[in-house]
Structures are given as structure tokens and as C-alpha cells.
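The other protein chains are all here in position, but one chain of the complex has been omitted.
Read from first to last, the chains carry the letters A and B; within each, the first residue is number 1.
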Amino acid sequence: MDDNRRRFLKIAGLSILGMGIKPAADALASAEPKMIPSPEALVGKRWAMVVNMKKLREGGTEVMDRLSLACHSTHNVPDMGNPKSDVKWLWQEPYEHAFPGTESEILHKHHEGWASGLKVLVLCNHCDNPPCVRVCPTKATWKRPDGIVMMDYHRCIGCRYCMAACPYGARSLNWQDPRPFIKTELNREYPTRTRGVVEKCTFCFERLAKGLKPACVDAAKNKELVFGDMEDPKSEVRELLKTNFFIRRKPELGTSPQVYYIL
Amino acid sequence: MYNAGKIIIGIVIFVILATFPIWYNHGKAVTLPQLELPKDEKQCVEATDFMKSSHMKMLDEWRDSVVRDGNRVYVNGAGKQYLMSLQVTCMKCHTSREKFCDRCHNYLNVSPGCWDCHIAPDYKVAERSK
Partner (left out) sequence: MLEKAISGPKSYVAWVLVLLVILGIGFANYLRQLVFGLGITGMSRSVSWGLYIGQFTFLVGVAASAVMLVMTYYLHNFKKFGKITILGEFLAVASVIMCITFVTVDLGRPDRAVNIFLYPTPNSVLFWDFVVLSGYLLLNIVIGWTVLGCERRGVPPATWTKVLIYVSIPWAISIHTVTAFLYAGLPGRGFWLTAIMAPRFLGSAFACGPALLILFCMFLRKYTKFDAGWEAIQALAKISAYAMVASVFFFLCELFTVYYSQIPGHMTHFEYLFAGLQGVGNLRPLMWVCVTLAIIAAILMVLPQTRNSETWLPVGCATVFFSLWMEKGIALVVGGFIPNPMEVVYQYTPTLPELSITLGVWALGFLILTILYKVALGVRAELDAGSVSVNAPK
């Protein structure tokens, strides 16, 4: 009996000693590597964009071409050259295509109306209630805490359910290898994508992380595009939307798009 | 044994095929890959041994951290900070994919899919015309 108790105490003592090895080793070891956001990153709770349609009309297609080019060249977006396999993140559409159903059929017939001939810039709306995020089976697209609907090109399986779900046609699949079709000078700090994955505007998350505004906003010298945090009462986007009439694309669908078009 | 002739022939053929890698390369040793190290930097993001054994795991963690968690900066065990980017950080020093990365990967017959998207520093734009 004494023998058993002694053995038990010996084993218990050794076990406690052994259990203490890991914490001790951890304390003595060098610091664990950490992965942290960049200190100069722009921080926001709900990123949004305001598109000034009046300024776009004044600037004309050259301005819109330049803004699209800024985006596409920064991100090595290919120019496939045909509507079948087109890949586009930021592009122009006639007003009645961007806002279908809002035109007057009669004025349209007579080529009249304030929106007659107007072209607007369209892009992913980074909805607050995005149907594309709801349907993605692998979470290759998801909504970040700061509101950006993000893409993980490593995880996308190319099922194109998100393309079917998007009510705005904002997403493009790479129907073939895009590299031969990149007509702009390669931005060697940003990757390209492979055939078989879906891509779209990501509100320049990589530039936001470096403290820079999105490429298109940067290129909009006349504030045709304004970017900011909707949850910041002092942000430019909030100011603009306080005083200007704005519309959004297909608001009745409940997607809560965060790209606002002011007149 | 029924059909002894056919079976024995079959076994012999199988043994020859199964041991193919052993006898085909017998006596021929392929030289170990020679990596061209960067000229300016002597210290990588982590220690050489760690990089040799775990660079793939680290790159995977970087990928998920940047793309999915919104991080940007890697603080290594010694407290030094690096931008988590294959194209910008790693390739700044290892300026040739062919002379560094591919050497070991080819030797081991590994083809990581990184280069389908990430632009290697020696990717020639002229390749586009292919």
C-alpha cells in the first residue's frame, strides 16, 4: 500500500514537471512572428464611392476612358477585345443600361430627356447585402468588415454562380489565359489572374492598405469619383450625399449598393 | 498452379515495371541544384533552414493573411518587418525565378501554381506573343 502511494506520488510529480516544460520553453523562446496590417492603411467602417454624373458628362468619354485605363492598367486587366470574353472592372455604359427601366419610353423615342446620350461609369457596387457573397460555395468572395466585397483568386473554382447572382453584371470570368491580352504595361507589383477564375473591382484594397485612394479616384482630377467612409460623418461622401440628389442602381432589389450617383 | 506460365510471365513483367525507377537511373547521379543567391542581401525574411523547410507554408500563411485577413506587414522572429508580398518582397532579392526557384522545383518535379498569376521578375513581356 505504501509502495503504491509512493509510486503514484513519483509519477504525479514527474507529470507536473513535464507539463511545465512547454510554458517554460515558450517563455524562453524568441518572439513569435506576427502578421499585422500596415500602419499607414486607410481605415474605414463602410467604404463607398460617389460618382458625379454631371462632371462625367462634362468630361466626356475621354475622362471615363482615362479612369478605366487607370484601373485596368494598375491591375493588369486584359483587353479581350470582344463582348463575349470581355473582362472589365470599371467601364462606361449608356445611362439606360446602367439604370434600366428609369427612362421615359416616349422621350427615349425622340432622343430627348436629360439622360439622352449620357454615359456613366459602372463598377462593382460593393453592396451591403451582396447576393454574390450569399451564393459563393467556397467563400472565394466575401464581405470584409470595412464593407468591401473582396475576391480571393486563389480559391475561386470558376463556377460562375456569383456572375449569375450579381444584378449589375459587374463580374467577369477569365474565359482563357488573360496574359497575352494585357495591352497596358504590366504592373509588376500586382499579379494577373488565371483562366477559370472570376474577377471584379475590389475598391483597390491593396492601395488602401498602403494609405492610397483607389486608382480611379486618384486619376479623377476633377472629383468625378469620390471615395470615402459612409460611417464617418465628416467624410466627403457623406457631405456630398447630404446636399445632392442621388440614385443607386436597382435599389429595389435590396442589395444596398454603395456606389452613389449624383446629378 | 493453373495457368502457371501466364502468371509467372505476368509477375516478371510487373517486377520489371515496378522497379523501373531503380534500374533505369542506376549509376547516373543527377547533380544537386545550384541556386543563384542574391548578391546584396545575406539575410532572408527568416533563417535559411526555416526557409528551406517551410517557405511554402509561410507563403500560404502570407497569402491568407493578406487576401483574407487584410494584413500587410510580417514581423519575423527577430522583430524585423517585411511587406508580405511574393512579387515585391521575395522577388526584390531573388530576381530570377529561373535561377533560383525553378532550380529546386525542377529537380524535385514540383510545379507550384504561383507563376500563373504572380509575375516573375524575369517574365518577359515578349512571351505574350506566343
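We adopt the following convention: a contact is a pair of C-beta atoms (placed from the backbone, for glycine too) under 8 Å apart; a residue touches a chain by one contact, two chains touch by 3 or more.
Just so it is clear, the model here is predicted, and its values are computed rather than measured.
J.: Could you tell me which of the visible chains the hidden chain touches?
T.: Answer for the hidden chain's contacts among shown chains: A.
J.: I'm checking contacts with the chain that's been left out. Which of A:Y161, A:F227 or A:Y260 qualifies?
T.: Of the candidates A:Y161, A:F227 or A:Y260, A:Y161 is in touch with the missing chain.
J.: Can you say which of A:A48, A:C124, A:V197 or A:V237 touches the chain missing from this structure?
T.: Per the contact definition at the top, the residue touching the missing chain is A:V197.
J.: So which of A:N52, A:S68 or A:S172 would be touching the chain we can't see?
T.: Answer from the full complex: A:S172 touches the omitted chain.
J.: Need a quick check: the contact residues on chain A for the chain that isn't drawn.
T.: 83-87, 93, 96-98, 100-101, 131, 134-140, 155-161, 163-169, 172-177, 194-198, 250, 253-255
Going forward, only the chains that are shown with their structure count from here on.
J.: Any idea which chain B residues touch chain A in the complex?
T.: 46, 61-63, 65, 67-79, 83-85, 87-88, 113, 116-119, 121, 123, 125, 127-130
J.: Could you pull out which chain A residues touch chain B in their complex?
T.: 30-39, 41, 76, 142, 144, 146, 150, 152-154, 179-180, 182, 185-186, 188-194, 205, 209-210
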